[in-house]
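Only a single protein chain was left out; the remaining protein chains are all shown in position.
After this line comes chain A, so read on.
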Amino acid sequence: MGRNKKPEAVKVTNAEPARDPIRLSNLYDAGALKGTLDEFAREVILDQGYQEDVIINNVKIALGLAAIACAVYSQYGPGKFPANWWMVFGCVISYIVLTFVMNVYSWKMEGDAFLVTKPFRGGKGLRLSSRMTRFLDEYTLVLTDRKDPKIEVMNTVRIPNFFHADGYLAESAWRTEVEKLWRAFEEKQGDKAKKRD
């Protein structure tokens, strides 16, 4: 379907999948807070039927593996050092080129998004990204159309509203929030399509 992981035992209620409720042990860890909200928002969007565009990640993984292979070959490859100078030189240059290409590719295709989807339902796919400033407790979720960056909706929420005091993520509340944003995105997409016609 639209999920990129197999559910373990799916109950009939489609609001909450059957798995451990998400709980953070340290509510002051900004990275963990953002990560949790990101992960959950990603699942909500995928639940709407979108599929993650895995080609991007696959290409990145392939390039990364190639770069690491060059590095390992330069260290453990045949020949003793000053004699194999040109081979080591070749490995270093390949490594630099591969990592450069990988970074440029990632920047162009993904930007700062943590989810990029395939085209779906008339749209050209979307990018899901989020921002969180360092010492404020606000989190902004951004949905951007892949082809037309002007089709963008964002929503800023206060983080404490979505976490219980004992660390549990308020899953239904956050899901509702993300779905609300998504409907706003669909509307904006629809508006733009109408304007073009």
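Convention: contacts are C-beta pairs under 8 Å (C-beta built on N, C-alpha and C of every residue); 3 or more make two chains touch, one makes a residue touch a chain; residues count from 1.
Assume contacts and distances are computed from a predicted model.
One subunit of the complex is not drawn; among "Sodium/potassium-transporting ATPase subunit beta", "Non-structural maintenance of chromosomes element 1 homolog", "Signal peptidase complex catalytic subunit SEC11" or "Pyruvate dehydrogenase E1 component subunit alpha", its UniProt record names it "Signal peptidase complex catalytic subunit SEC11". Which of A:71, A:101 or A:184 touches the hidden chain is settled by the complete complex: it is A:71.
If you put the missing chain back, the residues of chain A touching it would be 4-5, 20, 24-26, 29-32, 34-35, 39, 54, 57-58, 60-61, 64-65, 67-68, 71-72, 74-75, 80-82, 85, 88-89, 91-92, 95-96, 99, 132-134.
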